[in-house]
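What follows is a single structure, written as structure tokens, with notes after it.
The complex appears here without one of its protein chains, the remainder shown in place.
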Amino acid sequence: MIDSTPHAVAAEIAVDAARTDRSVERNVVYVYEAPVRLWHWINALAILVLGLTGYFIGSATPTVSGEASDNFLFGYIRFAHFAAGYVLAVSFLLRVYWAFMGNPHAKQIFFVPVWRRSWWGEVLHEIRWYAFLIDQPKKYVGHNPLAQLTMFFMYTVTVLFMIVTGFALYGEGAGHDSWQYKLFGWVFSIWPNSQDVHTWHHLGLWIIVTFAIVHIYVAIREDIMSRQSIISSMISGEREFRD
Amino acid sequence: MMVLQTPNRFKLDNSGKRIVVDPLTRIEGHMRVEVNVDSDNVIRNAVSTGTMWRGIETILKGRDPRDAWAFTERICGVCTGTHALTSVRAVENALGITIPDNANSIRNIMQLCLQVHDHLVHFYHLHALDWVDIVSALKADPKATSALAQSVSSWPLSSPGYFKDLQIRLTKFVESGQLGPFKNGYWGHAAYKLPPEANLMAVAHYLEALDFQKEIVKIHTIYGGKNPHPNWLVGGVPCAINVDDVGAVSAINIERLNLVSSIIDRCIEFTEKVYLPDVVAIGSFYKDWLFGGGLSGKSVMSYGDIPEHANDFSAKSLKLPRGVIINGNLNEVLPIDHSDPAQIQEFVTHSWYKYADESKGLHPWDGVTEPNYQLGPKTKGTKTDIKELDEGGKYSWIKAPRWRGHAVEVGPLARYIVGYAQNEPEFKEPTEKLLKTLGLPVSALFSTLGRTAARALECEWAAHQMRYFQDKLVARIKAGDTSTANVEKWKPESWPKEAKGYGFTEAPRGALAHWIKIKDTRIDNYQCVVPTTWNGSPRDPKGNIGAFEASLMDTPMADPEKPLEILRTIHSFDPCLACSTH
């Protein structure tokens, strides 16, 4: 959907620049619109909370002393998890909405053009760049194809999976007559023993952690190496091409 | 070859009419018996077959040894718990884990509770109908029944009105035409000898025992959380003790101890005032039916159980007798060593399994359980529709365990015979007393009746032993020891790379042992040799027949079409087929 040949990029840069009335000399494109940026950081925060609390839900905290009625540590941890879960889910929905309303980049993380040969060629190109086989990366306004691939599978699909399984598990506690169970109870037709749902939900944590490590590293590295703004893009929304 | 002499001295003759009983009911699991009767309807050849296999030994491979108790417990829900106890003992033996004294007491109480429950349910609900004719009870005179009941016991439920009400209920039940579990029974069969009054009394106790048995198991529920299938723990017991500190109501506390105590009292009362008197009363009408001795007069074995001292499994510490008697030589009780490869071995020549060399037996540490379903050439029928089995080939899912090559009988009678031979007053005196009451010689013990009587005696013994260990537990708690588990070697990281061990118990049906090999914290091999494996064993390569088959030999049948005598004798072992094949 996104045409990212250098020629098209140049054209887009011009259009974007004109629209947003920014300096053409700085060679800047407005990629990440405000909702995406806002969502990104809320999402990152929610996932931080979910990951930490989720880990503790899985392995439990050291025992606290005193009367049970005076303590609610595990309860709070689970509450934080569920609250962050709701934030994640709602913001994910809004993000989906924005994929339709926002600029073309807003759609990038929701699909991979597996049917397009040229796209695969570019994925290969990116792999070669990261494997130090190529001196210069190609320039992309949005995500580069490899990033898009990773985003789609390790972020979008995984988070969707986490939301579905998370709400299914939540439905168990909320009860079989809750809307959560009515909406997501079908998960237990796939895994009749909810122990399995826990296991998969737990594995999802580690996919996301792995994603986050790579994602943050690449973001910093690209920022330095690829002669285009990366990190600041997620703050200002603008992507600057430095040459 | 129609006539055949077995090394354990039974003369088999399969020329007569073949009778098949399948399913053999009122047992645990699936079993088939085939016999040949001669022209006088006397049994001259007997074939017993275990007709189920689940492969639990195979399933255990590669699992966490600390979980094994739960798997092996599911070998059987009737002798529930005894496999679990055997399993935790095997794991503890392999890993050198010791348990606290309180855990030993609690485990003993649970094991004894099983004995009491299982024996009681067996006698009334699985065995009684072999001796008691329910339909005849309709003809009883309630007053005479009351007089009979009061003459044998001071049990309070014995008024004429009580028996009258029961009889009315029974009559309506029978008249309804819906006989339920009593449908197609052998009512009116010539082998039934009880007068109507004794039948009516027995039916009353059938129902009372049904009500009471659910109370007995509450001891398991308290210490193990549920019954059937209570919970166990490698290194001790899971139920923590806390009698007077914060949170005591979440653990074993005084209320729980009192509940156990009161159930024990009721167990003692019921066995003394109902079970034993019933056995005497019924037995006195069957004194001349002394068939079914089989191997009991020849070779019997008991591993011993109920350690007085925690972690001490020497014969001295075990309250149930330990030893083997071979070829009827009561003067010598031979010692058992579970780790000696020459002693306990399993053969599969006539079992549906495969060994590299089937002429040899395997010690359980090196045991192999690989199914191999094939029928002998003389089988009648097909592979999936068997009419008559060929005992010359493979014919059972039960393996054939042997002690130094001998087929032995195990169970309450074996325990009492070994105890008797060892001159243990606890076992000898009640036996002699019972024999005297019935006016029978010691030799009468080696019979179907003897098996049934020994079980009743043991039930009462076990009820009293529960009292002993419960008091011991309370005394220790009073002295300040509330420890129930040793967790030093709980974590697999603390285990050696390789280990092997065994554990044994005296299950209700007899000598039970598990052998385990552990490698890299996982189960490498697990083998169970179970009481009904011993008793129900098919023939071995030398031709020795097992206890079931031996016990049926030479029994006359009143009507071969109605195999009451076969049921009677086989039931006296309390067969458990799920156990036997596992």
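Order of writing sets the chain letters: A and B. Residues in each chain are counted from 1.
Simple rule for what comes next: a contact is a pair of C-beta atoms (placed from the backbone, for glycine too) under 8 Å apart; a residue touches a chain by one contact, two chains touch by 3 or more.
In this section, contacts and distances are computed from a predicted model.
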Requested in this report: Given the choices "Uptake hydrogenase small subunit", "NADH-quinone oxidoreductase subunit N", "ABC-2 type transport system permease protein" or "Tryptophan synthase alpha chain", state the protein name listed in UniProt for the chain not shown.
Outcome: "Uptake hydrogenase small subunit"
Requested in this report: Write out, one label after another, the shown chains that touch the chain missing from the document.
Outcome: A, B
Report task. Please pick, from B:A140, B:C239 or B:C528, the residue that touches the omitted chain in the full complex. Result -> B:C239
Query raised in the report: Any idea which of B:T484, B:T505, B:N544 or B:S572 touches the chain not displayed?
Result: B:T484
Query raised in the report: Since one chain has been left out of the picture, which residues of chain A touch it in the full complex?
Result: 55, 58-66, 68-75, 77-78, 130, 132, 172-173, 175-176, 185, 188-189, 192-196, 198-199, 202-203, 205-207, 209-210, 213-214, 217, 221, 224-225
Query - Missing-chain contacts mapped onto chain B - result: 20-30, 32, 51-56, 58-59, 64, 66-67, 70-71, 74-78, 80, 121, 125-126, 129, 134, 169, 172-173, 175-186, 207, 210-211, 213-214, 217-218, 220-231, 233, 235-242, 245-251, 259, 371, 373, 381, 383-387, 397, 482-485, 487, 490, 561-563, 567, 578
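By definition in this document, only the chains that are shown with their structure count from here on.
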Requested in this report: Please compute the C-alpha centroid of chain A, do the same for chain B, then give the distance between them in whole Å.
Outcome: 63
